[in-house]
Each structure stands twice: as C-alpha cells, then as structure tokens.
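A single protein chain has been removed from this complex, and every other one stays in its place.
Take a look at chain A:
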Amino acid sequence: MAWDVSRRTVVSGGAVGAVVAGLGIGRSAFAQRPRKIIVIEETHVPESRLFAETFINSGRAAQVVRIDRSFNGLLHELEAVEGVLVGLTSDPAAMIAGQILVAGGARPLLQWTHQYRKLRWEHQTVGAPTLLARASVGWPSVLAHHMQDALVGDRQDAELRCQSGHCGLGGKSPGMLVSWAFEVGVQQS
C-alpha cells in the first residue's frame, strides 16, 4: 500500500477554498462526462433566484433544490443527490454546502466570490471579466451563462477580478455571495 504523505502542502484556512483555488480542478473529468446539473437556489436571495432562473431557462438544470433561511434543506437534500451541484448563494450557505459535500466525497469544481463594496459589485472569477463588469443588476444571469461554459471546459484559466459600474444593492441581498460547483458521485482518482 502506498501513501503519498510527503508531497502535500495545504495552504488555505478556508474549508474548501484551498482545494478549489479558482477553477483548476476536475475540468477534464467533467468535460469528458457531462452530467446532470442540480441548481441550489437560496429563495430569499434575489441574486440566487436570478442565477437559478437562468440555469432553468437555458434547459441545463435537471433539478432545482430550494433552500430557505434555515439552511435545513442543505442538510436534508444534499445527502442523496448525484451529479454537478451549482449555486450562487450567501457565504454561509456556501460554507455549509461545502462542508457537507466534501465530507460526503464530492469534488469541488469552482468557487468564485462576488462582493458589493462602495456602490459596486466586485467579482473574483476565472474568465468573463468584461461581461460581468458591464452587467450591474443582471450579473447573476451573466454569471450563470459563464458558469455553464466553464463547466463544459470552454473557458480561460486565469483568475481575474473585475468591478461593475455604480449600482444599488437590493434590500434583501446579503451583498457578499459565492458561486460554486461540486461534482458528486464520482470516484476520486
């Protein structure tokens, strides 16, 4: 039995952030085997609803899991799913999903952040800076399209930051969001 115990360097304090670090994981595996996409929608977060709606309208979402403020759905409904889970959610929802999914053997595919500061949205993603920067209120829709491309391998690998123009913050928006994707039900290589 061989344990490769001398090669590891684990660098980040975040639960999943270190492992994901942009979009460098699992690209080839996913591109080879397109799988069912399950969208997590945080129903009280307007950006999350728009993101999920875009996935649904594009015909790419096989299933939508809606969670409320209790986050209980993340615990009860993620146990039995299989496929690729995607979401644009609040930071705590992303943290809880990451903890549950990684402990269950899921593989993180991407994790990007979107933060409202000084009357602008700041996006930290891989690819699509121009599109996101131009979109103000509609950015979750642009993001959903970009993520669909990214998940099938049509994307750049450089990590990028961009800012929107001046825009308002919706009253029910948490103002700090995370977009993420995990692949569930695949053997680790």
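Just so it is clear, a residue touches a chain if its C-beta (ideal position, glycine included) is under 8 Å from a C-beta of that chain, and two chains touch if they have at least 3 such contacts; residues count from 1.
Going forward, contacts and distances are computed from a predicted model.
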| item | value |
| --- | --- |
| Omitted chain (choose from "Aerotolerance regulator N-terminal domain-containing protein", "Fumarate reductase iron-sulfur subunit", "Oxidoreductase" or "Cation acetate symporter") - UniProt protein name | "Oxidoreductase" |
| Of A:R60, A:R107 or A:H146, the one touching the omitted chain in the full complex | A:R107 |
| Which residue of A:Q115, A:S136 or A:Q163 touches the chain not shown here | A:Q115 |
| Residues belonging to chain A that touch the chain removed from view | 1-6, 8, 10-16, 18-19, 69-72, 74-76, 90-93, 95-96, 98-99, 102-103, 105, 107-108, 113, 115-118, 169, 171, 174-176, 188 |
